[in-house]
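This is the structure I have questions about; it appears just below.
One chain of protein is taken out of this complex; the other chains stay put.
Just so it is clear, A, B and C label the chains in written order, and each chain counts residues from 1 on its own.
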Amino acid sequence: MRYIPNSPEERQEMLSEVGLSQAVDLFDSIPADARLARPLDVPDALSEIELLARFESLAARNHAAGRPSFLGAGAYSHYSPTIVDALIQRSEFFTAYTPYQPEVSQGTLQAIFEFQTLVCQLTGMDVANASMYDGSTALAEAVLMAERVTRRRRVIVSAAVHPEYLEVARTYVAHAGVELLSAAFDEATGRTNLEDIEGLDETVAAVVVQSPNFFGCVEDVRAAAERAHAVGALLVVAVTESASLGMLRSPGACGADIVIAEGQSFGVPVSCGGPYVGLFATSEKYARQLPGRLVGVAHDKQGRRGFVLTLATREQHIRREKATSNICTNEGLIALAATIYMTTMGRRGLQEVAEQCAQKAHYAARQIAAVEGYELPYSAPFFNEFVVRAPVAADELLPRLADAHNITGGLALSRYFPGRPNDILVCVTEVNRRSEIDALVAGLRKVQSSKFKVQS
Amino acid sequence: MRYIPNSPEERQEMLSEVGLSQAVDLFDSIPADARLARPLDVPDALSEIELLARFESLAARNHAAGRPSFLGAGAYSHYSPTIVDALIQRSEFFTAYTPYQPEVSQGTLQAIFEFQTLVCQLTGMDVANASMYDGSTALAEAVLMAERVTRRRRVIVSAAVHPEYLEVARTYVAHAGVELLSAAFDEATGRTNLEDIEGLDETVAAVVVQSPNFFGCVEDVRAAAERAHAVGALLVVAVTESASLGMLRSPGACGADIVIAEGQSFGVPVSCGGPYVGLFATSEKYARQLPGRLVGVAHDKQGRRGFVLTLATREQHIRREKATSNICTNEGLIALAATIYMTTMGRRGLQEVAEQCAQKAHYAARQIAAVEGYELPYSAPFFNEFVVRAPVAADELLPRLADAHNITGGLALSRYFPGRPNDILVCVTEVNRRSEIDALVAGLRKVQSSKFKVQS
Amino acid sequence: MKKASTHITQNEALIFERSQPGRRGYMLPPLDVDETPADELLPAELRRDDDLEGVPELSEVDVVRHFTRISTWNFHIDLGMYPLGSCTMKYNSRLNERVARMPGFANLHPLAPEADSQGALEVMYELQRHLSEITGLAGVSLQPAAGAHGELTGVMMIRAFLDKRDGGESARHLMLIPDSAHGTNPASAHLSGFTVKTIRSTPEGLTDLEHLRELCAGGDVAGLMLTNPNTCGIFERNITEICKIVHDAGGLVYMDGANMNALVGVARPGDMGVDVIHLNLHKTFSTPHGGGGPGSGPCCCTAELEPFLPTPLVTRSGDRFRLDFDRPSSIGRVKAFYGNFGMHLRALASILTHGREGLREATEAAVLNARMIAHGLSDIYDKPFDAPPMHEVLFTDKRQSRKGVHTLDIAKRLIDYGFHPMTIYFPLIVQGAMLIEPTESVGRHEIEQFVEAMREIARESVEDPELVLNAPHTTRIGRLDEATAARKPVLRWKPAEKTATA
Partner (left out) sequence: MKKASTHITQNEALIFERSQPGRRGYMLPPLDVDETPADELLPAELRRDDDLEGVPELSEVDVVRHFTRISTWNFHIDLGMYPLGSCTMKYNSRLNERVARMPGFANLHPLAPEADSQGALEVMYELQRHLSEITGLAGVSLQPAAGAHGELTGVMMIRAFLDKRDGGESARHLMLIPDSAHGTNPASAHLSGFTVKTIRSTPEGLTDLEHLRELCAGGDVAGLMLTNPNTCGIFERNITEICKIVHDAGGLVYMDGANMNALVGVARPGDMGVDVIHLNLHKTFSTPHGGGGPGSGPCCCTAELEPFLPTPLVTRSGDRFRLDFDRPSSIGRVKAFYGNFGMHLRALASILTHGREGLREATEAAVLNARMIAHGLSDIYDKPFDAPPMHEVLFTDKRQSRKGVHTLDIAKRLIDYGFHPMTIYFPLIVQGAMLIEPTESVGRHEIEQFVEAMREIARESVEDPELVLNAPHTTRIGRLDEATAARKPVLRWKPAEKTATA
C-alpha cells in the first residue's frame, strides 16, 4: 500500500525484532472467535487514475452542482477568494491536530483566537468559542446552555426557525428534561408574532428567534429581547445566513444573550451539507457556561505572548459527565477558512457582499412580483431570501424550471411544510448574475403561461 | 489594487515622509518627453469572479484538451501523481528566487542536487546541471559545448532529430561559426543511416542523434558512439520522450558524451508547449564546460552538510561574454516537479510506466497495421511512438477522426515534412485506455472504408 | 544526522494589529442590477450602526503573509510522526483533498433535488455499505459530525430502543463506563439522560468482569460504553463475555470506535456482540484533523437498532438513491442536512485507495509500529500493563518522577528532539500516562529515532533533570502560563490590547 512507508520486507524484519514470526501474531490477544476469518468484502485497491475517474463520473451525476441556483435555506452560495482554499491547504494547518501542545501549535491557536474575535465583532457579543459542528447543533447547545444559566426548563422557539435546526434541538433536549414550546409567526408579515408569545412567563429559560428567519424575514430582535428579558429569560438569536451580519444590526446590539450562527457563508463551499462551522457567542458573564473549546492569551516566562486552550474545566476531558457539552473535535479548519474569508473580504468587503446580496434579492423580488400569478406573501423586510407564492405547485414548477431553463429556482417549502404546496423560498447572492435572475423570471413567466394554456 | 498592501492614504503619508507631494513626483527623473501622457490602453481591472469566468470560457475553446489524444512528437501526456502538483504549490518552493543565499535556500538547493543526481542515474552520465529551458535549447547548448570541448566547428545532426529542435540549434549556431550538417535516415528502418555518415571526419565536433528518434525509432546509439569516437568527435544524444529512459539502455551506457533530454514526461503537463524542463548531462571530464547552474555539496564551520551553487566561474554573472552560456533563470520549479515525480514513481514506477507505454503502443501498432490500407513504414524497434502511413491525406483524415470520433489521432507529419502527406506520427502512453486505442482503430477503419466508398 | 535543528522563523502580530484603514484585499464585480434605495432595502433601525468597527482591513498580500507565517509555528503530519495516542494521526492524502474539491461535489447544494444529486447520494450509500462491512453491523448513519456526536447518537438510540422495548420511559437509567474511558463517553451518556456508573479496570488494564456483573445485577442497567482496544491500547479479550453479561442483564453494548485502527480487516465489533458503535473517519479513515476538525463520526448498529438511526438515511431502490425520511422510530436529526459530506468523500476515497488488502495491511503496520515502540522502551519507562499493545502503547512517568521529572516535562523535551509529544495524562487510570500511537504512516527509521529520543530523555532525567524540566528550549516561545490564562481569561482581541502590543 503506497501510503505505508515500511515495505513488506522491512515489516518482516521488524516482526522478528519484536519476536514475532508473522503479522497475524500481532493479534494474538484477540480471541479467535472474535476475529474475522475472511478478507473484507471491499473492492481491490484503485490507482489514482482509476479513483479520479470514478469520482469524476459520480460528480458528473450531480447535475444541480453545474447550474444557476437560487437555493438558500441554511446553505448559501457565496464567492470565496482563491486564497482561502489555498491557505487552508497548507499542511501546517490541515494535517495538524487540536492544539494540545501550544509550543508547536501556535499557528492554529492564534488563528482560533482571531476567529473568536471576529465572531464577537460580527455578532456584537463579548466572547465566542472555537466553533461548534454547525449552526443546528450550535442552536441545540444554546438551548442547553440557557437551561444551565437560568436553571429553568422551558424554552420557546419561533416557528420561523429553520425546521432542521428545530429538529436537531428536539433530539438534543429529548432527555435533558427541557421542554420546547413554539412561538407562531404572523402570516401577513412573515415575522414571529412577538406581541403575545404563548407560555412566556417566569418559568421560561429562553426565547429563540432566527433573523433573518427561515422565510427570509428580518425579525425585530430588539423587541424579542425586551419580551424575553421582561420575564428573566435569555434571548437566543440564530443566524443561518451570516452574510447578513455585514448589514443587519448585530444581535448583540439588539440585546441577545446568546448568538449562534452557521458560518458556511464565510467562504465555505455548500458541499452537499457539510463540513460547515457553528459560531457560538455570548456575553462576558456567561463565558464559563460556554460549550466547546476556548483559546485565550497566555505568556511564557520571558513574557512573550502566546495562545492556549483555556477554561478547560468546562470540558468533557476534565469534567466528564458534568461538562458543559460533550463536544471534543469541532470544526477547526472550517473556522480557519471563515477567518481567512472574513479578513480577506475585511470590513468593507463584508459590507459590500451584504449590500450586493440585498440589492440583487430585492431586484429579483420586484421582477418576480411583477409576473402575473406570482406573489410575495410576506410584508416584513428581508435580506437575500424571500418566499414566492406560485400559481402552480412548487414541485411541478421547479422541475420544469430545471429541465426547460437549467435553473434551480429555489426550495419548495412543501419539503418542510406540506400545507404550503405553492410556496418557494428563493435566495439570491452576489454570485447570481443579473442574467441568471432575468432567466429565472422569464422561466417563471413561461411556466405560468404554459399552465394557463393547459387549463384553457 | 488588492495586491498592494499600502492604502492610498498610507502612500500619501509616505510621499510626504520622503518630501514629495504626489505620486508623479516620484518620476521627476524621467524627462517629460519620455513619459506616457495618457493612461495605458488596457481594460479596467477584473474581479476574481470575472477573471475566472473569462479564462474558463477561453479554456473551453481548447477542444483538443478534452478528448483522447495520440499526440506526442516532443510533448507527452503521462499521469502525474497528485502530490507532484500539491508539493510544488508550497509557496516555500514556488515563490522563492534562485538560491543565491544558501542559508535560507537549502530546500531549493537540496532538491536541485537530487534532481542532478536523478538525471545522472537515468541518463547514465556522471554530472548533470540544474536544468535548461527545455529539450530544444538544451540541444543547441550541447552543440555549442561540443564546439568548446573539441575546438572543432562542424556538427552532424541526424535528420531524424525533432525538426523544431533542429531549427532552434540552427538559430543558436547561426553566429557562432558552427556549421550544421545533416545525416540522413534510412527509409526502410526509420533509423539514422550510421554506416556512411556524409562528411564525418576529424573536423567534426560532434554527431547528434535522437533516440527514440522523431519517428519513434530506437537508434543504435552504441554504433553512433563508435562512429563519432572513431574520428574524435563527441556523441550527443537527445531524448524527447524521457519516459523511455525507464526501459531503454541509457545513452551513457552506450557511450554518449553529452545527453540532453526534455523532462516534460516526468509529471509535467503538456500545457500548450511550456513550461517544460531541459535535462543536460555529460561526463566528469567536461563538467567545467557545462552551461547553466550547478549545485554542489558544501559544509559549514561545524562540518554540517549543505548545498550551494558552485563552479560559477563558468557563468555569465562572473564570466560575462566568456561564459559557457548566457542562461540565468532556468526551469527550477519544473525541475522540482520532475524530481518529485521521479521519486514518487521511483525505481519500479519508472520501469512500469515505460513498460506500459511500450506495451500499449505495440498493441496499437498491431491493431492499426491490421486495418486495410494502413501500414507502418519503418522496421526499426520503437518505444511508444510510430509512424502510420494512411491511405488518405493525414490532414483530411485527422479532422474527420476528431469530428466523427472525438479523437486526436496523432500528428500529420506534413506539418514538418510537406513531402509526406499520408504519414501520421502516433503516440501511446499509459494514460491511453485500451478503449481509446480500439476507438482509434475503429475510427481509422471507418474513415478508410468511407474513402473507398467515395472512390467506387 | 540530528533529527531537528533550530532555524529562523517570522514572528507575526494578530491580524487586527496588522490592519490599516483603507487597505483592501477583495474585489467584487460591479453591481449589475438597478439599485434599490437604502431605506427601501431595509429600515435604518435594522441596519448596523457600528460600520463594522474593528473588523480588519488588509490587502491580499497581508492576509497571505499573515496566515503563511503563523502556519509555520505548527507541527503537522507532513513533517513527521505525530504520535498522539487515541488520535490516530495518519497520513492525509492529497488525492482525497482533490476528490473533495471536485466542483460536482463542492458546489452541490444539500437541498438540490434528489434526482440531480444522485452522485452524492451514491457516495454516501457506498460509504455506508463499506463501513457496515468493516464493523460487521447492518445499519449506518453518516450524520454525526464527530466522534462525540456519534456517541450521543448511539447512546440516544439505545435509550430509544429501551423505551420502545420496555414500553414508555424505560426504567433503565444506568450507563456503565470504564474508568479508562474518554471524557466524551460520560458526557454523551449524561446528555442522553443516563446516570453514569464507573466500572473498575483490572490490574491488567482490562474491564473488571466481576465489577461488571455486580453492576449488571441491579436490573437498571441500560448499557455499557466500551472502547476496544481500550484506551490503554489493550484489546478487551473478554469482549464476547462482556457483551453477553450486558445483554443478559437486558442492556446494550456501545463501542467507542476511536481505536478501530487496530481492528480494520482483522476483527469486527459486530461479530463480538457490540450493538452500536461510532467511527472516527478523521482517525481510522484518514480524513484530516484540520487543527481540530472537521471530523465525521458515523454511527453503525445492529439491524435491531437500525429503525432508531437518525433521519434521513440514504437508501437504494434499483439504481436510484433516495433519502428516506419516513422513519417513525428514529431518534430524529442530530445535524442539519446529512453530516460532513466532504469527509464522507475523503473516507470513501481512502477506503477505495487501500482496498481489501490495503486496509488490513494498514492495521498490521500500525500495530507493528506500536509494538516496536513498546519493545524499545519497556526497559526504561514504566509500562503499567503487561499485555502486548495493539495500535498504541501506554507508559507512565513512574520511574522518572522519582527524580521530579514528570510526563509533562518528558513531553516538552520531546519537542526539542523534533517530535510532537504523545497524548499525556490520558487515560486517567494510571498516573502520568503517556499514550503513544505511531500509526502505520511512520517509517522504521523515525520509530527508531523516537525510541532513541525517549531513552535520551530518560537518561537526562537522571543526569540533568533541569534540562528536561525547562524544556522546550528550541521553540519560539517557551512553556506558557496556563494557570494565569485561565484565571484572567483574555478570549478576544480588543483595540486596547493593540496599543499595548503595538
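Note that in this section a contact is a pair of C-beta atoms (placed from the backbone, for glycine too) under 8 Å apart; a residue touches a chain by one contact, two chains touch by 3 or more.
As the structure is a computational prediction, the values presented were derived from the model and not from experiment.
Counted over the whole complex, the shown chains touched by the missing one are A, B, C. Among the residues B:184, B:230 or B:297, only B:297 touches the chain that is left out of the figure.
Checked against the full complex, the one of B:118, B:208 or B:444 touching the unshown chain is B:118. By the touch criterion stated above, the residues of chain C touching the omitted chain are 1-11, 13, 18, 20, 59-62, 64-65, 68-69, 72-73, 78-80, 91, 93-94, 415-416, 418, 441, 443-445, 472, 474-477, 501.
One chain is missing from the display, and on chain A it is touched by residues 2-10, 45, 47-50, 82-83, 86, 91, 104.
The definition used in the following text is that only the chains that are shown with their structure count from here on.
Computed from the mean C-alpha positions, the centre of chain A lies at a distance of 49 Å from the centre of chain B.
In whole angstrom, the spacing between the mean C-alpha positions of chain A and chain C is 20.
Residue positions 23-26, 28, 57-58, 60, 64, 68, 93, 95, 97-98 of chain C are each in touch with at least two other chains. Multi-chain contact residues of chain A (touching two or more other chains) are listed as 48, 79, 81, 89-90.
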